[in-house]
Each structure stands twice: as structure tokens, then as C-alpha cells.
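Here the complex is missing one protein chain, while the rest keep their positions.
Lettered A, B and C in written order, each chain numbered from 1.
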Amino acid sequence: MSFIKRKLHQEDDLGFGNRPMGKDQRMMNANGSSNIKRIGLPFFRSSDTYNWLISMSWGKFLTVIVIAWLIVNILFAFVYVGVGIENLKGTDGVTPRDHFFDAFFFSAQTISTVGYGHISPSGFITSCIAAFESMLGLLAFALATGLLYGRFSRPNAKILYSKNMVVAPYKNTTALMFRLANFRNSQLIEIAVQLVFTYNEMVRGQKVRRFMPLELERSKIGLLSLSWTVVHPINEDSPLFGKTKEELMDAEVELIVLLQAFDDTFSQTVHSRASYLDESIIYDAKFAPVFYHDDNGLTTIDLSKLSEIEMVTSAQI
Amino acid sequence: MSFIKRKLHQEDDLGFGNRPMGKDQRMMNANGSSNIKRIGLPFFRSSDTYNWLISMSWGKFLTVIVIAWLIVNILFAFVYVGVGIENLKGTDGVTPRDHFFDAFFFSAQTISTVGYGHISPSGFITSCIAAFESMLGLLAFALATGLLYGRFSRPNAKILYSKNMVVAPYKNTTALMFRLANFRNSQLIEIAVQLVFTYNEMVRGQKVRRFMPLELERSKIGLLSLSWTVVHPINEDSPLFGKTKEELMDAEVELIVLLQAFDDTFSQTVHSRASYLDESIIYDAKFAPVFYHDDNGLTTIDLSKLSEIEMVTSAQI
Amino acid sequence: MSFIKRKLHQEDDLGFGNRPMGKDQRMMNANGSSNIKRIGLPFFRSSDTYNWLISMSWGKFLTVIVIAWLIVNILFAFVYVGVGIENLKGTDGVTPRDHFFDAFFFSAQTISTVGYGHISPSGFITSCIAAFESMLGLLAFALATGLLYGRFSRPNAKILYSKNMVVAPYKNTTALMFRLANFRNSQLIEIAVQLVFTYNEMVRGQKVRRFMPLELERSKIGLLSLSWTVVHPINEDSPLFGKTKEELMDAEVELIVLLQAFDDTFSQTVHSRASYLDESIIYDAKFAPVFYHDDNGLTTIDLSKLSEIEMVTSAQI
Partner (left out) sequence: MSFIKRKLHQEDDLGFGNRPMGKDQRMMNANGSSNIKRIGLPFFRSSDTYNWLISMSWGKFLTVIVIAWLIVNILFAFVYVGVGIENLKGTDGVTPRDHFFDAFFFSAQTISTVGYGHISPSGFITSCIAAFESMLGLLAFALATGLLYGRFSRPNAKILYSKNMVVAPYKNTTALMFRLANFRNSQLIEIAVQLVFTYNEMVRGQKVRRFMPLELERSKIGLLSLSWTVVHPINEDSPLFGKTKEELMDAEVELIVLLQAFDDTFSQTVHSRASYLDESIIYDAKFAPVFYHDDNGLTTIDLSKLSEIEMVTSAQI
């Protein structure tokens, strides 16, 4: 069964190979992240630590920092107690528990370089450890500084995509459409979109995965100030021409969106991806208006309505 | 009424859609920022906080930092007083007000890690809070470090645009011109300019907004050392050919400038935008000279004269 | 002896000139780094210090920091002792060795700004030195902050390349193949590869080095989620067509891989290089599968098997 007549170019492949997709599988998660498991790598790769610390959620990141801070202070507390709590002048605890907490708080005051001084180190070894710890503290917080800033300032696109694709009447035919907008207040410039149609095909009795870019009515806009409805006209050249939703679902269709833009706040190119499964395509629907002129004549866009659709009768086609 | 004969390409649209503009409206503010209101988004978006903190004015930014610092210290002061002011050794206040300020100053000394030590924490809970506060202080100032640097070092173009556009004699016809220069001392390389003409048009009884790029005499220069007068010759292919200022104003004309350059200080691509309304076009004028050789033969550019114009008689055209 | 019939374009040169390569030489190290010795430059170039500190190993980098910290503290300790240890109030050492360590620990507490205060400066000169040292300490740790972050966040590609190239049956002929994958968990977008074939050739009795790009079955993929087997079909246009391994080794063949990609974590373009010598080409072999569907139907890639090959019989060609 050849789903599409047109000759496929090898370049249409996205780098996924030609493994077929099963019923419950998708090539890419809906938010564009990879759903491929990677094994066979060393557990710790210093070159990936940054990636990991930068990509995790804020809550998780702060937890990692607080736990690391606790562990380091606990370790140093044990060292100070081991070397002799009497070398920490100003402490007056009597039980081992008191000693530990005196050492712990001294460590915390040293590592943050707050150094009140009501507890102070004496003796050669304790002084050395404290000096080393204050240096370590500065370097550790230096790293935390960089990471916090790196997380905060990382140039990446936050694009809102409509939950569904629709197939709506368009000129003399129909068109496949989805809608997107910038979640951030930053200015996106020169936004370019590619829409890739992927499906299973039987080749000599074996299922293989095929890729095919879909022609867009326009694939680039100058500024993304409002929302953008990306339109693929379903004309005779389209692989969707004459196909029913059932046929698409049989072929395990997945539509992949690749977006590139220039972010004016960061002065850098950013990318975004999204994926739509066949089941998220709604026929005979169109997107509801998302912007209007408010009472002062100011153009207003309501991003909460980005995914809102209205049903249309397809009679006129 | 068709304002322009030429067939418009869909690509000429800038991403604004085809809503017509009213008398007092403009598509883009004169300085190129967006004048579209965005609603329907969650109030707090962590991904936009950076954008917000980076884009606000310096005065506002420093105010935000000082207020945040005050609030945090006030909160911690209440906590220290609540836990028991007697745990802050070295304080000698007697009234609740004294206690609060002792705690406030202790907090300020802890969060900045200055930690003089004339006030010092004692007792488990107070020591814990102080240790936690010093860690928090380091992280908070880490973030401030990053933001200050990010604001300071943000690669963006500061382009001075002439206040008006002029229509001046040019070769055998006239030309629409505006002038620009680099406000910064940095070197701008490979500066490219696009000029887009937007206007209202009646289509089947309905006003729609049209976009059309204007041909420039040259659209790219290698280095922006001096000023650059961007020239659109008003020949037969120009939508401005034979149009009076009144006709332009009837069509709610707005001219949008999109500039891209490579900034040599930041080694990054930067963008700038500007917008001219029909009313800012001056006919039969030309720009006054802006550079001259000084007494030492050094080429000198006087940027305060960038918008200066001289009237010309248009008789010779 | 002309190894190749095709006319060479000057542009095929990689910037190495046309010096021939000897038996034990390679143009580029296997990991893509340069193996050219550079002399005649000033010993210290501030513009290269960053490069040096950023590129060294983590262990070496931390050693440099600790040693610099020790040296600075030792110098300041001598200064404090020289100016008069009696100006450091709170010290109680009696021997010169005690004095030195008191001064050393005071210096360490000052440079890290921990400043416990059990030792404090008095007298004009000592106070000046301590004030200056604390300022210096902040600046030095500022630099360390930047370097730590710069090392950590440096956008560069970590590409795993298969240890060998193979020559395997491919369609109606054979093909030269190597395999690569992303070592990092980051997303690589728009990966482009060039493969350059370099060899010695006799020109008028003199050996010169030649460069020739090899045609790839595909030279660009959209996403590097899995591994990528780069394929150069050995057809009649290929310089490898009909050549035996011995002939390649006689011509001192080296194959250079130039890779470019966009890293989604850093939002920046990254490059990677690799080099294969003639001796690392294995004939009649193909790469073993590296990904499979696990029990949950999840696509899994085992990167430890990237270089694994299987022998094939070349009979069918």
C-alpha cells in the first residue's frame, strides 16, 4: 500500500530512521521533547551536568542546592568535631549534640563568608580547614551564581500551540490549520515554521516510517505580535487530499512542527517543536477569533482563547 | 478602491494580519515596540520575569532590588523577634521597637554576609534561621549579579532615526528618504534595512490592511561609521508614485523600518525597528549635511543634526 | 601518479596548504584538535589566558585556583608580618612561625571576606593592606566565578564517533560509512556533516597534499535523536572507487569529518571535528544495530554499541 504517490526525497527524513510507529507510540512528545531512551553512557558526564541543572524545574533546582549545602555543612561539622571542638573558640556546648551543632553553624557561617566571629577557629588544623572551607564556599556560590543566571537568562522560545489542528474550508478547498502565539512578552522576529507529515507505509511487506514536508500557505512571518494561524492547503499535491480521518489513523500519522525565530530580548535564534497525533485533528472546524479592538481602539489578543474552535458546515466545499 | 496596481504577495504581510487601522492608530510605536495588548496569560510566568527585569528602566530596576531587600529583611526581623530577641546576643534594646531594629540590622548584616559579629545568633532555631538567611542572601545576590550583568551587557542595537522622512529630488525623479546612525560607539557591520509600506485598502466593501516592501536604492552597507540616508526612489514601480500627502493620509499609511546588523562589541546579530506615520513625511525637503572635516582633517559626524532638514524647491522635477 | 581523475577545486583545500604527509603523521588529531606547533608568539597573551583556562581539564583548573589562592595568601602573610604582626590584634603567637600562620589565616579570612574578627587589623598601614586585600579578594573570586561558569556553560558539541569507518555493501555498490551520536542529552538540530578526503599525490616529481570533499548520501538531518550513519556511496565518481586498502595507505589517506549543529540547550551553533586514518577503515563490515524497542515499546539507543561492527561477505556485489 503506497499512501502517497509522490516520490519521497531522502532529505525529508528528520533523523528518526524508518522504524514504523505502533498504535500507542509517538515519535516526539506533544511538547516537542524527545521520547527516546538513551543507555550505554557513563553515569556521570560532566559535560551533561550543566544541561541537567539548567533544564530541571525551579523547585527541583533549589532543592538540589539546599541539599548540597546541608550535606557539605554536615561533612564539615563532623570534620571540625573530629579535629577537636575546643579549637572553635566561643562555643559553649556540653553534649556531643551541642558540639555538632556548634560546628555545623560555624561551618554555615564560614561557607557563606558571613563570619560573625562569635565562634572563631584556633589552632593550625582548624584554621586551615576554615580557610579552605571559606574558599570552597566562594567557589560553590560562584557556580550557583552562574547556574541561577544561566537558568534565568537561557534563550529559548516559549510558544503556545493550539491543542488541536483543524481542517476548515479554505478558498476553494479545505486546509489543515493550527495556531500559535508567543507565550512571552519578548518580540519574536522572522519566525519560520516547517510542518512535517510522518506516517507508516508498507514497503515490500514491511512497515516503514515515511516523512514528508507539507507545503504551507506561508512559512515565515516578520513579527509574531499576534497569533499566527499556520495553513496547509489540502490541494491535489497534499498527502491529505481525499483522506478520511480513519485512513490517517490507520497510517499512524503524526505531524511535527519545527519553529525557528529570532528573540529580540536575547538577540539569539531560538527553536521550538511540537507534535500533533492524527487523533488531535478536528474536521469541519475553524479557530475562533483571538484578537479584537478594545474600547480605546487598542488591538488586544486573548491568549487563553488560542485553542478555541468553532464548528463549520463543510457543505459549501 | 485599489490603492496599488501591483499584485501583492502574501509574504509581504509582517504578521499583523489584515485588520484596517483607524485614524489614531498605528501598527507599531514610533520606537519600534509593540502596541498590542496581551491578555489571557497567567499573571506570573517565570519565563517572562527575566524579560521584565531586563527590559525595565535602570531606576525602576534598582527600586525593585531595594524594595525586595527591605521586604526580606523586615520579614526576617519579625521572625527573629518572634523566635526570641534574647537569642541575638549583643543586642541591648529595651522597647519592642528597639528589638525590631536590632533584628532588622542583624538580618541585613546576615543577608549581605558582612556579619560584623557584634550581634550574633545563639540557640538552635535562631542559628538555623541565620544560617539559612546567609545562604539565601548569597543566592539572591547571585541572581542580582546576573541581572545587573545581563542588563548591562545585553546585545541590542541603539539606532538613531531621523524624526521625519523627506521626499526630495533624486536623479530624474524624487525619492523618499530617512536617515539613521549608530547611537553607540560600537562598530556595526553588515547593516541591512527593509522598508515596509502599509496602508488601508477597500476590498469588496471592507477595509483591509495591506503590506508592501519598498525597493531601496541600496538595502545593505558594510560598516555604519557615519550616518546612512536610506533612499526609496519614487519611480513608476513605487506605490508612492504620483500620490499626494492627502492620499497617503486617507489610506492611513504607516512605514515600518526593519534593521538588522552585526555588533562587533558583542559579536552578535542585533535588530532595530522604527515606524513613520504618513504625517511625519515632509515633501520638498532634504537632509542637512551631518559630517564635515574638522581643522585637523578628521572626519567628524554631528549626530545632533541627524534630523535636520533643508527645504528645496521641487521646480526642477 | 594521479590518484584521482577529477579536476580539483582550490576550494577543496581546508586551509592546511599542500605539504605532503609522512607515514606517522596526521593532519589533525583523531579528536579533531590541531596538531600544529605554534612558535614566535609572546609568552603571555592576555587574550589567550581565557582560552587556556576554559579549555584545561577540571582537575587542572581547580589546582590552578588553589595554588593561586595559596600564593596570594603567602605573599600577604609576609607583608603583614613585615609591617608588624602586632598590628593584627587578637593574635597570640610567639614564634616567627606562629606569626606567619596568624598572618596567613588572617589573610585567608580577609581575601574570602569571611572576616571572623577574632583577628582584626589596627594601625594605618595594616588596615590599608587589609582593605585592599578584601577588595582584591572580591575581584579575584569574581573572576573565578566567571571562569567556573564559562567552563560549565560553554556551548560545544560532544559528538561520539564510531572508532572505525566501514566499507559495506550498499544498494548496487559499496559505501564508506561511519556512525555518530550525541554524547549529551541536549537536542541537536539541523546537523550538517562534511567529509573531506585528503591524500598525497605526485605532481611533477614532488609530493603534494590534495583535498577532496566526498559526496554523502545525505549531508544534513533535522534532529539527532538517535545515531546517524553517514554514508558515502563508492560509485564511479568516488575517489575510493576500485581502490584497495593498500592503495589508500600508500597515498597516506586521511578522512576529515566537519560537523555543524544547533544546540537547543545553548541556542547556539556548535562544531565538531574528527579524523580517520586509512588504517581505521574496515572492509566488508557493517555497523551493528544500536537501537531497539524495549519492553514498553520505548525506542532505546545503546550508545556503548556505537562502534560495534559485524562482518559481511561481499560476495553479492
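Assume a contact is a pair of C-beta atoms (placed from the backbone, for glycine too) under 8 Å apart; a residue touches a chain by one contact, two chains touch by 3 or more.
The structure presented is a predicted model; accordingly, all values stated were derived computationally and were not measured.
Contact with the chain not shown here comes from a single listed residue; of C:Leu258, C:Ile282 or C:Val312, that residue is C:Leu258.
Checked against the hidden chain, the listed residues B:Leu223, B:Met249, B:Ile282 or B:Val312 yield one contact partner: B:Leu223.
Only one of the listed residues, C:Tyr116, C:Phe152 or C:Tyr276, touches the absent chain: C:Tyr116. Interface residues of chain A with the unshown chain, by the touch rule above, are 113, 115-117. Think of the hidden chain as still there; on chain B it touches residues 58, 65-66, 69, 73, 101, 104-105, 108-109, 112-118, 141, 144-146, 148-149, 152-153, 158, 183-187, 189, 191, 217-218, 220-226, 228, 262, 264-265, 267-268, 291, 293-294, 297-306. Chain C meets the missing chain through residues 10-11, 13-17, 19, 22, 24-25, 33-41, 45-52, 54-55, 89, 109-110, 113-117, 119-122, 124, 127-128, 130-131, 134-135, 137-139, 142-143, 145-147, 149-150, 154-156, 196, 258, 266, 268-271.
The definition used in the following text is that only the chains that are shown with their structure count from here on.
The contact pattern of A-C recurs in A-B, the pair among A-B or B-C where over half of the contact pairs coincide by residue number. Counting the residue numbers that touch the partner chain, chain A and chain B have less than half of them in common. Here the CA centre of chain A is 27 Å from the CA centre of chain B. Chain geometry summary: the mean Cα position of chain B and that of chain C are 38 Å apart.
Counting partner chains per residue, chain A shows two or more touched chains at residues 109, 113-117, 145-146, 149, 268.
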